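I'd like to ask you about the structure that follows.
Just one protein chain is left out here, and the rest sit where they should.
Now for subunit A:
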Amino acid sequence: MLVYLFRRLVNVVFMLLVVAAVTFGIFFMVPKLTGTDPAMLYVGKIADKVAVEGIRHKMGLDKSIIEQFWLFLKGVFVGRDYNAGTDMTHCAAPCLGYSFKTEREVWPLLLNRVGVDFSLAAGACVLWLVFGTATGVVSALRRGTALDRLTMTVALAGVSLPMYFTGLVALAVFGHQLGWFPINYTDLADDPVAWFEGLVLPWVTLAFLYAATYARLSRATLLDVLGEDYIRTARAKGLKEPVVIGKHAMRSTLTPILTIFGMDLGGLLGGAVLTEKTFNLRGLGYEAVTSIQSSDLPVIMGVTLFAAFFIVMANLVVDLLYAVVDPRVRLT
């Protein structure tokens, strides 16, 4: 178990390194190809040569790409000093560099934004996991009935709808026309009630999209599982149907659901770009899009790493949960 955990953690670090290297490589090489100068981006268009050279030296942009990447990694783990003679800045331990645009540290900027995504994901994931899986299970148990056909039709429609479209419709109808829900986001710390009300529409819209996928998946998986020999054995030895379904069939049905749940949740925490744009939320996704539009490479890099970190960690947690849920899985 401990050995397994250690191996997986090494794997996590490896994955993050690869993602970092690829992102770094691409987004620090591309300006060279397109002929834009990162140092110029820090200083602004109407800067004199001396200032640009000063910044280039201070930010280490005059070093080779390998050296820059090394300094970046070192910054993440032990912090980093930007040094240009008398002008010295220290960037503390998880240092992701400075934004080209605002010249502020990237790490606190992202920490500030991630709260929105946590709020968004927390509510939505409970909704979709409970409703999606429950719908799928009921459908599978009532296979072929009108209820099954109805829910599966709705689920198919759900996976075919772009979420920004359903989101806009929800905003137009429930936000503006009926006025049931506020259309802006309030921080949890400021006003918990307003926080909750403001997030109802994003939660429901997002959860509907995911619930459709989960309903389809859990229905198909449960139907497969119900055909397995061990279910027949459980029934043959006289177990009651709720026990057969609840204790035997559900365990292996949950395994694939957990798999995509890990990926989906990790993906959401790292920035729900579409949801954020539709509902005008200012989370990591918003930060990413604005930084991309202004070619703010350090911020792009930071968001990408944040997002990858959440996905990889969510997958790790899910893999550990497998052993709890599915008795056939042993962590070795």
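Here is the rule we use: a contact is a pair of C-beta atoms (placed from the backbone, for glycine too) under 8 Å apart; a residue touches a chain by one contact, two chains touch by 3 or more; residues count from 1.
Here is the rule we use: contacts and distances are computed from a predicted model.
Q: Given the options "Peptide ABC transporter permease", "Regulator of SigK", "5-methyltetrahydrofolate--homocysteine methyltransferase" or "NADH-quinone oxidoreductase subunit K", say which is the protein name UniProt records for the missing chain.
A: Its UniProt record gives the name "Peptide ABC transporter permease".
Q: Which one touches the absent chain: A:Arg7, A:Arg104, A:Arg142 or A:His176?
A: The single option touching the absent chain is A:His176.
Q: Which of A:Leu141, A:Leu274 or A:Val325 touches the chain that is not shown?
A: A:Leu274
Q: Touching the hidden chain in the complete assembly: which of A:Val76, A:Cys95, A:Val225 or A:Ile311 does that?
A: With A:Val76, A:Cys95, A:Val225 or A:Ile311 as choices, the missing chain is touched by A:Ile311.
Q: Specify the residue from the set A:Cys95, A:Ala140, A:Leu281 or A:Val303 that touches the hidden chain.
A: A:Val303
Q: Which of A:Val159, A:Val243 or A:Val317 sits in contact with the chain that's absent?
A: Touching the chain that is not displayed is residue A:Val159.
Q: Could you please point out the subunit A residues that touch the chain left off the display?
A: Interface residues of subunit A facing the absent chain: 15, 18-19, 22-23, 26-27, 30-31, 34, 156-157, 159-162, 164-165, 168-169, 171-172, 176, 263, 267, 270-271, 273-274, 277-278, 285, 288-289, 292-293, 295, 300, 303-304, 307-308, 311-312, 315.
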